[in-house]
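Removed from the display is one protein chain of the complex; every other protein chain stays in position.
In order of appearance the chains are A and B, and numbering begins at 1 in each one.
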Amino acid sequence: MDAQLVAMQLLSGVSLGAVLIMTALGFTIIFGMLRVVNFAHGALFMIGAYAGLFIAERTGSFWWALLLAPIGVGVLGLVIERLLIRPLYGRSPDDPILLTFGLGYVLVEGVRMLFGSDGVPFSTPPALVGVVNLGIGFFPLYRLFVIGVVVFILVLLWLALEKTKFGLVVRAGARDPQIMQVLGVDIRRLWLIIFGIGIGLTALGGLLAAPMRSVSPEMGTIVLAEAFVVTVVGGMGSLIGAVAAGLLVGIVVSMTSLFAPEMATIAMFALMALVLLIRPQGLFGRAGQGA
Amino acid sequence: MTERKTTRYTLSRRHMTAALGAAAGLGVIGMPWVARAQAETIRIGFPTPLTGPFGAEAKDQVKSAELAVKQFNDAGELNGRKAELFVRDDKLNAGEAATRTLELIEKDKVHAVVGALSAAIQLAVNEVTRARGVLYISISQSDSINEVKDSSRFTFHEALNPHMTTAAVVKQTFKKGMKIAYLVADYAYGHEMLRGCKRAQTAIGAESVVEILHPFGAPDYSTFFPRINAAKPDILCICNFGRDQANSIKQAVEFGMKQQMKFVVPVLLHNQRLAVGPDAFEGVIGGANYYWGLEDTIPSAKAFNDAFRAANNGAAPTDYGAYGYTAVRSLLQAMTIAGGTETDKVITALENLKYDIAKGPQSYRKCDHQSIQSVLVLESKKKSDMKNDVDFFRVVASDVGSEALLRTCSELGFPA
Partner (left out) sequence: MSARAGSIIDKSKDFATAWRIPLSLVALCALPWVLPTQALAVNVLIYGLFAVGYNLLFGYTGLLSFGHAAFFGVGAYVTGIAIGRFGVPWFAAPALAVIAAGLLAAVIGGLSIRTRGIYFAMVTLALAQLVYYVGLQASSWTGGENGLRGFTVSTINFFGFRFSFLDPVNKYYVILAFAIAALWFVSRILNSYFGAAIEAIRENEARARACGYDVERTKLLSFILSGLVTGLAGALSALHLTIVPLDTLHYQTSGLVVMMTLLGGAGSFFGPFVGALAFLLMEDVFSQWTSHWQLFVGAIFILFVIFLPKGIWGTALAIRGGK
């Protein structure tokens, strides 16, 4: 058990954390702003991967896919919000959970019908193939790239939320939607846009994960669980929480893998249960949200 | 008022006509049924996961099984009795599989059941069939089904088991003094593969330097690699299946590990190779029950391939698909020898059957009804060596099947 091994293990924990942050970002934004628990999250993640595959095949370039796929799936998200989620506002808060649960089935099966049940190959883009010698060991270039993209997106989001007028409206709308309506903001349109953005981010996560995990209709199932864990641990609706929790969960899983690898997934859920029992609003959630 | 009176009369007249009609109808329906009793259809139940992640393998198995049934029907043996396949979707869910098997036995009154992908499902189907004295031939890997706790005289296992596959693969790849790292899926099948590998490894004189159990279904393996890399093994033996295998190989290749060590897998799967592509799989060595490339050396393989291609637009059969053919065809052969579907006679016929229908000689061992057959060791080809779209593998070895590959009957718990 030398320092080099531990350092490598930590790095893979951070890399895993970056992936987790990406998978949870869309989920936590949609819950934080719209109070909607999106059970179709995993399915949309998977659709992001397939959309990326589709575009990459047509254009021959991963980079076009990186740009266009999240936008395309984001538009799908707009359609979903407008047609399926909007009728449920004002009704029981359980209804969106139920609806998105059914939607998940429909989306997964739809993809099976269009693309088949087999896994589809998605190779790492040629520019990002290979390993980097970091001194402590070799690490795939692509995973470093993913960490970079995640940091970039987070900075972008932070700037948008803190420094733009739109961001101000979003934050206020999350705090108190009724006052916003009184002030003349079209809260429905706001929610529509936010939902689309959340779905777009989810799709981006799926696309980024595609070269690492095999692309198949079921690839989203575990992602839903991961997003849950990160969101609950970090605090539903808190962006900082998602980042902190993503890193925390990544490192916890990574360190557990060092000593008791078969317990890695249990560790994730045990952490979630622990947080729910001790601090139900999550590490960065507002008090009163959970209890 | 008038309505009620006429209704009463009309009803009783209608009653009588109905009764007469029913009697006549029954007679008409009954007659061919009586006549057919002489040449009753042979009904074979076939539960398989048409829905879910193994849909492709399942459909392959159905196509192969249907080919076997068609060949039997065309040959016109057993007084021209026809066989019929009752395909049911078990949705890769053991509870569903048990329900479908109950339906097949109770409603469709099948004479035998063939099928089931995944260990959990075959054990579930087996539990239902053996309690009711229905013959069952299982066509996916499991060590448990050979053991006395789960086995029964009605249980037959056509597929390979982890013990056989690991023994064959290790023999071709491990050398004395080598250091082996294991990445194992933490469930029964993974453990069985590990156990088989280590047994064979000890016999050769190699040593294991690290054994990592990963959660079944884990999407990300990066956290397991640092420890493996630190141990500097000669061989990385990846004991898992399906998507787990696809993901772990892909990610290990990304970490550059294939440059440092050889990748060996007890079961090398056609569909996972298809899902991941030639580059990641290049050079990986593993075991299989069947590969269409056998047709160059084994005549029965060529016959099977040609018949399959003719019936399926030129597509070649896959590894798991071939099980569907060999199981159903051997079953029908046994029924022909037994002269019918009477379970006891068919069991005896199967136990004594020597068959060569797709991959060389096969036969069932008496104590656990395991099919003794060859185990193929394959190496995944690199893209530039592929002669066509499905030329995935190179046959490294294909030793003739023998009982030496299996665990002994007493080890499995059977009385000597």
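Everything below uses one rule, namely that contacts are C-beta pairs under 8 Å (C-beta built on N, C-alpha and C of every residue); 3 or more make two chains touch, one makes a residue touch a chain.
Everything quoted here is computed from the prediction, not taken from an experiment.
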Displayed chains contacted by the hidden chain, counting the whole assembly: A, B
Among A:98, A:127, A:179 or A:240, which residue is in touch with the absent chain? A:98
Of the listed residues B:65, B:78 or B:119, which contacts the missing chain in the full complex? B:119
Contact residues on subunit A toward the hidden chain run 31, 35, 37, 84, 87-88, 91-95, 97-99, 101-106, 108-110, 112-113, 225, 228-229, 232, 236, 262, 265-266, 269-270, 272-273, 276-277, 280, 289-291
Under the stated touch rule, tell me which residues of subunit B contact the chain that is not displayed. 50-51, 55, 89, 91, 93-95, 98-99, 102-103, 106-107, 119-120, 123-124, 126-128, 131-132, 142, 144, 149-150, 187-189, 216
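In this text, only the chains that are shown with their structure count from here on.
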In whole angstrom, how far does the Cα centroid of subunit A sit from the Cα centroid of subunit B? 37
Note which residues of subunit A are touching subunit B in the complex, please. 2, 4-5, 8-9, 12-13, 15-16, 19, 112, 116-121, 123-124, 130-131, 137-140, 142-143, 209, 211-219, 222-223, 253-254, 257-258, 261-266
Please output the residues of subunit B touching subunit A within their complex, sorted ascending. 52-56, 186, 212-215, 217-220, 222-227, 229-230, 243, 246-247, 250-251, 254-256, 271-272, 274-277, 279
